[in-house]
Every structure is written in structure tokens, then in C-alpha cells.
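Showing chain A:
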Amino acid sequence: GSTEKDTASESTSKAGKPLKVALLIPGNVGDKSFLDSAANGLTKMKDMLGAETKVVEMGMDQTKWEPTMSDISEQNYDVIVTGPWQVEEVLAEVAPRYPKKKYILFDSELDYASGKFGNVASLLYKQNEASFLAGALAAKVTNSDMPLATKSNVIGFVGGMDIPVINDFLVSYIQGAKYVNPNIKVAVSYIGDFVDSAKGKEMALAQYNEKADVIYNVASQAGLGVLEGAKAKKKYVIGTDTDQAEIFKSTDPEKSELILTSILKQIDNSLLLAVKDMDHIKWGAAQSYGLKEGSVGMALNEFFKKNVPEGIRNELAAIQKKIESGEIKVDTGLGMSTDEIDKIKASVRP
Partner candidate 1 sequence: MDDHILKLEGITKVYPNGIVANKDVSFSVKVGEIHALMGENGAGKSTLMKMIFGIEKPDEGSIWLNGSQVEIKSPDAAIKLGIGMVHQHFMLVPSLTVTENMILGIEPTKRGFVDVQAAMRMTREIAEKYNLHVDPQAKVADLPVGMKQRIEILKALLRGAKILILDEPTAVLTPQETEELFKQLLLLKENGHTIIFISHKLKEIKDICNRITIMRAGRSVGVYEVDAVSEEDISRLMVGRDVVIKYDKQKNTPGATVLKIDKAGYMNAIGKQMVKGVSFEVREGEIVGIAGVEGNGQRELVDMIAGLSGWNSGEVLLQGQNTKSLSIRQIRELGMAHIPEDRMTFGVAREANIQDNLISNRVFDKRWGSFFLNKKRIKEMAEKSVENYRVKCESSEQIVQMLSGGNIQKVVVARELALSPKLLIADQPTRGIDIGAAEFIHKKLIELRDEGNAILLISADLNEVMELSDRLLVMYGGEVVAEFGEGRQVTEKELGLCMLGLNRTSENIGEQEEQVYGIRTQ
Partner candidate 2 sequence: MESERSKVLFEIVRTVVTVAIALLLAFVFILIVSKEPSKALYQFMVGPFLSVRNMGNVIELSIPFIFTGIAACIMFQARQFNMIGEGAFFFGGIMATVVALKITLPMGIHPIVAILMGGIAGAVSGYFIGYCKAKWGANEFVNSLMFNYVLLYAGLYMLINFLRDPKKGQLSSFLIPDSAQLPKIVDGTRIHVGLFIAIIAVILTYLFMYKTKWGYAIRMTGFNAKFVAYSGINVAAAIVISQVAGGFLAGIGGATQILGMHQRFEWSTLTGYGFDGIIVATLARLNPAFVPVAALFLAFLRTGADIMARNSDVPSEVVLIIQAIMIILISASGFMAKWRQRMIARKSKHAEEQGAIAC
């Protein structure tokens, strides 16, 4: 009985009724990472736009995503937000079936050239650009005079799993590090999943024992264990996706002090802007958000300012400018073959 509701909502939402937005995520909220960030975007819509929002956790089983998306599409939502890459094929199947609905796909895109997806808009984030900065920062810090740096010239990377999106972070991280120091060594470990934070801690400890001065964690919840390892070893760490120093600021400030910065994809803000500006964004096309647009970047929080020496901060700012201007071209791990990635890893192995 959802068809009548459909037509009803089409007219009423324009007539001042609150906007209805649904967010469909492949997995569950609570990852302290981009899914949470997207969910936070909806909270912002509710607070700032007075929208009626609903977050639907579609779970890990891919076969359930299609029915969920179809089901939600048949209800009276004005906009359906979903992402990232995992859902793109499901959306490609569902979106054309409901041409009157609007879909915002974050962190992924469809084959817009086909002309079938006029009701979908993509938001793309150049996470690799920000990750490049993380690499540059880490490489600088190890050879700096910062109190916990040993000049070992080794930095670390702890990823959740050996999968493309994680390797996208890795490739640009290494590129950034090599950019400031071609001889830098990067230890790379994968936890094997995104939940085992105890194992994340072990991975971090193993890398710190191998002289890594800074570790970049890209493992959502499991990555929180890396922070724990940093605290145990009194070493530096870089977070991702949410401002991880902020999480522990009140409960565990000692840990926050060690988190140099976090690499952020501001999915929340970009979603808010996109929904607010629905009439102005490009439908049937992708909009890219990089450093320049301010949608990805480092968390320039109090700890960053306090702990990272001004010299390094300035250098990073300069690098950022070069990326924004296109002077530095940042590689992406997406689309790279397994061999290519292995080669990059081998080139910096301690």
C-alpha cells in the first residue's frame, strides 16, 4: 500500500512538510568511521533542516541490501542516501525502477554516461589526498625532534583488511611519506577484520617494537586498539574518519595527546550540504570533494596544534596547497592490481 503514499509525499514535501531522508548503510553504525559519519550527517539534517530522518542498517549480508533498498524506495522518503562502493550495483538496479525518487550515493559513483541514473547524485571524496598528508606528517615526525620520536625512519600502517579501499589509503600514505623522505620505511599490517581491537593493539605493538614512531590506523573499530597500543608504548598515532582524539578527550586525555591528527572524510557535512542544496547539485553526475573543497583533510584540533611543531605544520600546509593546485598528483590504490600494490609495499619495507 505504499504507492498512494508515494504520490502524496511528492506534493506535500514541496508544500512545506518536513523533508524525509533515509540513510541506508551496508553494515552497522558504531564503526567510529565513515558509516558513523554518514549517520551523523542525518543527525545534522534533523537538527539544522528539521528533516525527518531514518537510518537503516542493512547488515553485512549483501543479499539483503536489494530488498531493503527497494522497500525503502517504495516508502514516502524524499531522498535516499546510501554508500559507499559496496552498494553501487544494488543502487544501479534499484534507482531506475523508482525514477521519482532521489538518491544520493556517497563515496562511489555509477555509470552516469549511460544516462540511466538521472535521479542519482554521487559525492566522491579524495581520501587519498588526505592520506597523502598523513604519510607526509608521519615521515616528518619520525625524523623530528618531537619528544617521542626516535629518528628511526620507520613509520607504520595498520589496516583492517587487505582490501582495495584500505589499500587506497595505504598507497597514498606511502606516496606522501616518500614525498618528504624517499628513504622512509613503512611497516604494513592488516588485522584481518574490522572488529578485533585487541588484535589491533597487538599489531600496533609489533610495529612499535620494530621501531615505528608513528602508526596510521585505518581499521575502523579495530583501529581503536592501535590507539591503545600507542598509549602502552607512548608512541604517536594517526587516526581516520572520525576525530579520534576527540573521542577520548574527556575519558582518556593521555591517549588523545598521542593522536597527532585524524584523517577525515567529512561525509556528514557534505551530505548535509547536498541535501540542503538539492536543486543545485548535479544529478546524474558525480561531484568530487577533495582537500580543496574542505571535505577531506586532517583534523586540525587542539592536540595537533599543541603537539605537532609549527615547522611541520607549515610544511604540511604547503604540501596541501600543492595538492589542491594539482602540482602534486596523488595516486589512488583503487583500480590498482594486487601486484602493483605489492610492489609499492615492497619498496618501503623495513
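Quick note on selection: all candidates are chains of the complex that A comes from, given by their letters.
Quick note on the criterion: a residue touches a chain if its C-beta (ideal position, glycine included) is under 8 Å from a C-beta of that chain, and two chains touch if they have at least 3 such contacts; residues count from 1.
Being a predicted model, the structure only gives us computed values, none of them experimental.
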(request) Looking at chain A, find the partner in this complex that touches it; the options are 1 or 2. (result) 2
(message) For the complex, give me every residue of chain A touching candidate 2.
(response) 28, 54, 56-57, 59-64, 66-68, 70-72, 75, 84-86, 89, 107-108, 161-165, 168, 193, 334-338
